[in-house]
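All protein chains but one are shown at their positions in the complex.
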Amino acid sequence: MKNLYTPRAARVKGIVPETRDVRTLRLALEDADEPFDFAPGQFLELSVPRVGEATFCIASCPGDTEHIECSVKRVGAVTEAIHMLDLESLVGIRGPYGNGFPMETLKGKDLLFVGGGIGLAPLRGLIREVLRARDDYGALTILYGARTPADMVYKDELDVWQGRDDVRTVLTVDPGGETPDWKAEVGYVPDVLRKTAPKPDAGVAVVCGPPIMIRLTLAVFDELDFDAECILTTLELKMKCGIGQCGRCNVGPLYVCKDGPVFTYAQIKEFMEDILHI
Amino acid sequence: MIAKRDQLGAQIAELLETMEIVAPVRERGRVYFRAVRSPDDIAWDYGTSVNSIKEFFLPPRQVLFCYTSGGFKPVSAVPEKPRVIFLARPCDARALNIMDKVFLGDRPDETYAALREHATIVGLACDRPDQHCFCTSVGGSPAGTEGMDAILIPTGDGSYDVKILSDKGRAIFPDVPGDDSTVPDEFVQKAEAAIRRHITVPDNIRDSFASDYWREVSETCLKCGLCSHLCPTCHCFDIVEEGDCRVRCWDYCQSDTFTRIAAGHDHRAEKFSRCRNRVYHKFDYYPENFGVVACVGCGRCARHCPVNNGIADLVNGVDAR
Amino acid sequence: MLDELKQHVRDLLAGDVAFVVAYGESADGRTAPVLAREPADADGLVWNDRCYFNLTRYLTDRDVMGDGEAKIGIVVKGCDLKTLNVLLSEKQVKRENLAVVAVRCEGMKDADGNLLAKCETCTVADPDPSFCDRVIGPVPQREPREDDYKDVDEIEAMSPAERLAYWSAEFDRCLRCDACRNICPLCYCRECLASQHDPRWIPASSSIAGNRLFHIVRAFHLAGRCTNCGECERVCPAGIPITTLMRKMGSVVRDDFGFEPGATPDQRPPLVSFAHNDPDPEEVKAP
Partner (left out) sequence: MKKKLKIVGFLCNWCSYAGADLAGVNRLQYGHEIRIVRVPCSGRVNPMLILKCFQEGADGVLVAGCHPGDCHYQEGNYYARRRMHVLRELLDFVGIDRRRFHVRWVSASEGAKWADVVNGTIEDVRAACKEAPDSALSLRGAAGATDA
């Protein structure tokens, strides 16, 4: 008898080193004729045989039909094993799960993306999707920070975004992380956000990063008088089942895996203490 | 129809040839639901059992699939023989309907669904609540029939009034006329009056989310999983790798590893926030999501709590603030 | 006696003690551990034959103790003092931060009113005053029976195959709820080996082999440390005779290394020490 937890077999078709501890995998399902339809912001469960399963957001966009991409930072047993994988290694995929970004409500709006570290991964799929139909959206601003220039992911893509005149890209590194040739901002993401001070009517802000960054960034949005309904964040709390049953990723009554991972700030404000406990 | 214990016993002996029978049995002076080999094993006159019957629907350990050279081979957790659960209390039977909301919702769990389908539940109306039982405070009744296929109503002298509640129940008791499936009012009233513990689940429990109350009442909690493991509605699980297989097993929300990610972040790192989440999950979030409190008032959390700090007291105390 | 206890706790709380871990009442009226924080809280304290909880458990509870720098008080029985001695010898608590209030004890009873097994053989009902700051209550009149280790002997009398079958049946019932570990005052590891994910030393799920491993590891880690407070077995919902396992370990360290856990606050735990004439692991003892 089949069950929800048996993954689909997939192979590693490409490995892109991003930083010293982040690599992006390009994955292809073995049963490629079965659809894998997803929206930007959704996630999947990636299995390494005999090691385990972990949750990763899909870093590619639905338009990238050839591969599914996930960026993986090496932190624990499963991610360690993922970093040991070679081309053509067998992995398992369950999903896609979660709600994804509300693409329809983003249409026609000015968009501000705020990312930190590996938190750029879910935003990258969204940004790609937006750039595919650039004319459907208003002004685009990308604020991205990492500890050091070397810790920035998707460097090629950052260059492309910086090179475009229809996207404003602000890069920053943590104080102390700058190198002599670093020309862009130095400062923590929330501080740089405050400095660049977008206007509250700017449209929609999308935030993703480590918990502490999300927390402080949302606080800056409060200061700047942003409407909590117009701030989207994508959360990644510990998940196992991915389908709202195992009971660990809840934010109040909402399950990150099922009702999220994309939430408006308004939805989760009440439970902030329970989500972003530092 | 009135049946005597030995009549039912003889029937169980017959059923044992083709079915697995789960019933309360006495072990070391306490009562547990176990698969029985003979009707003689059954503790007919039990009051409350230590474990609930949830383990027969959500197994404590379930192999999901095993690795093969080229992929993943699912493993069935459904036993061949159909199962009858005898003498389940109304609280435990009702808990299944509550768990159904999670496991038979928009993404039905095949194993759970099959085990539900596979099992017939013959309940036992409750005339022996103890001081921790509070089913009537959370929408249940000691004479409730929710989740059952048949119910036995004790009439004294080791006899039972057998009522059929579903086709599955009829298959077990083909001789019982199915025209009457109501529990007599007299029994209901007497049984409900025997429930001594009453708790109040405040309507505005959400308002207390930020209260210091949670720090105070969780102080002595040991963060063990005893209450979750015995709770008939607690269903949180973990998915782990064991040898060549992946396994689903019970987990508990007070555990240090429940919400901690590999990178170290734990969104419920402090004891009080776990304790609070546990209470809210049952009495606030579950009602919001599924329209029913995820507690059946069986009293196990209080009865067995190592430090006598049961959930019932935690939720009951919220209103007192 | 209770009044004396209450008054003493009140005085402590009026002084420099942040809180006192003591026996009080739960919301549903049962005896339970409580933390008295205000002098007025002392009014609710109790002392009765249901005070079996070993409150030293809370001395290493980080959620309760915070940084562990505040001075606190604790109510103990003579047997709990042994556990406190182990914690002190393992440098887990600072004696100078503790106000230890010992209560003379007539023995604790189970739900059926029977004296607990450990109380029948208790030799510390009248606590050693050198280990505490205050002793309260009348001197107990009970005569302890000598501990015959009958439970351990019964199992040792079995053949290896019978022992395996016996323990398999017991471990099979284990739910892995961790209550035994979490109530144990000496299971204070910040990260329990049994919960570790990477490496996964012990499987998380409940299976006979995994459960057996869990209990073996726990027994080994408590060998020479366990003071036999019996809390693990008391709370076990499956009724597994955990103390028998612990008592076996206790008898090994006593007979072979001459060690009595918790006898003093400055012992060196037996498994981090040795003697030149220790028995060889291959030596077969005469039955």
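Labels A, B and C are assigned to the chains in the order they are written; within every chain, residues are numbered from 1.
Everything that follows uses one rule, which is that a contact is a pair of C-beta atoms (placed from the backbone, for glycine too) under 8 Å apart; a residue touches a chain by one contact, two chains touch by 3 or more.
Bear in mind the structure is a predicted one, so any value in this text is a computation, not a measurement.
The chain that is not displayed touches the following shown chains in the complete assembly: B, C.
For subunit B, the list of residues touching the undisplayed chain reads 63, 66-69, 73, 75, 242-245, 247. Touch with the hidden chain on the side of subunit C covers residues 155-156, 158, 160-168, 193, 201, 203, 207-210, 212-213, 215-217, 219-220, 223-224, 245, 248-249, 252-253, 256-257, 270-276, 278-282.
The definition used in the following text is that only the chains that are shown with their structure count from here on.
For the pair subunit A and subunit C, the distance between mean C-alpha positions equals 48 Å. Averaged C-alpha coordinates give centres for subunit B and subunit C that are 31 Å from one another. Looking at subunit A, residues 76-77 sit in touch with two or more other chains.
Listed for subunit C are residues 197-198, each touching two or more other chains. On subunit C, the positions that touch subunit B within their shared complex are 26-28, 30-35, 53, 57-58, 63-64, 173, 175-179, 181-183, 191-192, 195, 197-198, 200, 203-207, 231, 234-235, 237-239.
Listed in rising order, the residues of subunit B touching subunit C in the complex are 27-30, 32, 50-51, 60-61, 131-132, 197, 218-220, 222-226, 228-230, 238, 240-242, 247, 249-252, 255-257, 262, 270-272, 302, 304, 306-310, 312-314, 316-317.
Those residues of subunit B lying in contact with subunit A across their complex are 64-65, 67, 70-74, 76, 78, 102-103, 105, 107, 109-111, 114, 206, 209-210, 235-241, 244, 246, 248, 251, 253, 258-263, 265-270, 273, 276-277, 280-281, 284-285, 288-289.
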